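In this view, the complex is presented without one of its protein chains, the others remaining in place.
Labels for the chains are A and B, by order of writing; each one numbers its residues from 1.
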Amino acid sequence: MVELSNADSKVEMKTQIPGEAGIWAFVAGDLLVFSVFFILIALGHAEQTDIFEASRGTLDLRFGIANTLLLLTGSLFVAIGVERCRSMPSGKNKQWFFLGIGCGVGFVVNKIFEWNAKIEAGYSPVTNDFYMYFFIFTGIHLIHVLVGLGVLLFLLRMSQRSSLSAREIQTLESGAIFWHLVDLLWIMLFALLYLL
Amino acid sequence: MNETAIPSSSSDALFRKTLAFCGYTGYAAIVLFIIGGVWLGGMLPALPHANDLPSEIVAKVSENLFEIRIGSIFMIASFALFGTFGAGMAMQTRRCETQPGFSYVQLVFSSMGTTIALLVAFAWALMVFRPETYHPSILLMWADFAYFLALFSVPLFGGWCVMVALPIFLAEEGKEPFPRWAAYVNLWAVLLFAPGQMVMFFKDGPFSWHGVVAMWIPFVAFFVWIAVMSFLMIRIAQTEDS
Partner (left out) sequence: MNTIIRIQGLSVMTWAWFVLVGMTVLAWWFGTASDSPDRVIMGVIITAAIKIWVIGYQFMELRHAPSFLHYAFVLWLIVISTVLLLLLGIL
């Protein structure tokens, strides 16, 4: 019986939209907006190459790398958590979301230290266009992280149920997709701001 | 295809007509804004810029005096229709509630939003009322005022969207006033309005009130939001008709 239901869910999963259809409308909208941000950074880089490269040199790459690894690892935990909830719901699954939240909190703390160090060193959004983009785009991204942490808290509560309805699974997937979106957007921001 | 199950007792022909009417006024608001704000009025793209000198604003405004005046009339007509559009959404939300809740909150937000939007058109019209008499810096202030009303009001318009999203999310399965994906569209709109608040800190570049991020994105998102919600109201009215 268990085998059968799992086989069924496998077949179903092949053609199913992950999460709710609506979350993808949200993802598409957010990707388009961040595309505008990415293009603005690239335009700035092309027009003021010297300023952008000099300013990029003043960033501490270690903060950026650490934050990238934190988000990637957080995404892994959340992805595993969703898989576990789907295949064997139990109270233990909440640990994966707990670990994911830990990574997210680490990101926020790291970001605060990084910004603090930059502001103490005399850099602010009005320093030049690079720093304007740096503070505002990573700030908008930070808002996404904070919203994502709220979503993960909600998922954590849901994940400990011993049986999950199809709709609850969908909600878990939708929340996780938002968290991965936060990760995905950071990857490109990190590349454009820290590595170019 | 009917994603919203409404008890048949609360579904009558007059209501469906009213709902469709409110949806069409949403479309009308978009068309009127395109005529008044985009084509004639110079609001989008912004004819004045946040970093213009007062004398530059006077020059730009005086050259296009007639168009902007006619544009302002179209704009105020467009913004007034936010009222009917918002009432339509609240009506639909109300049907799915046993006791009115979110529908009331929506009405508060939509009436405040309509008022603030109307003031945008007032400020725009006053900017072209007597530019030869006003001190040049006053014209700049009217332009600032118009864009601040429209863009700095994030919690108001964002709050409105959240009040549309919440009753959809919290509804029992199958009893949502609008399809669930519409709730995500509403939340997406909130996120796009948010950069509007940066107009406070910048007078040039993408975050100023003539810029891509602080002005274009919130404006476009707002009218896309109206288009989506109007489409849904009309579709709900039509599916229940058949």
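Observations, loosely collected:
Going forward, a residue touches a chain if its C-beta (ideal position, glycine included) is under 8 Å from a C-beta of that chain, and two chains touch if they have at least 3 such contacts.
Please read these numbers as outputs of a predicted model, since none were measured by experiment.
Remark: the absent chain touches shown chains A in the intact complex. Only one of A:A54, A:L72, A:V109 or A:V126 touches the absent chain when the whole complex is considered: A:L72. Between the chain not shown and the residues A:A42, A:I119 or A:I143, the one that touches is A:A42. The set of subunit A residues touching the chain not shown comprises 2-3, 6, 9-10, 13-18, 24, 27-28, 31, 35, 38-39, 42-43, 45-46, 61, 65, 68-69, 72-73, 75-76, 78-80, 83-84, 86-88, 173, 176-177, 180-181, 183-184, 187-188, 190-192, 194-196.
The rule is simple: only the chains that are shown with their structure count from here on.
Distance between chain centres (mean CA atoms), subunit A to subunit B: 30 Å. Considering their complex, residues 173, 179-185, 187-188, 191-192, 194-195, 198, 201-202, 205-207, 212-213, 217, 221 of subunit B touch subunit A.
If you check the complex, the residues on subunit A that touch subunit B are 20-23, 25-26, 29-30, 33, 36-37, 40, 125, 129, 132, 136, 140, 143, 167.
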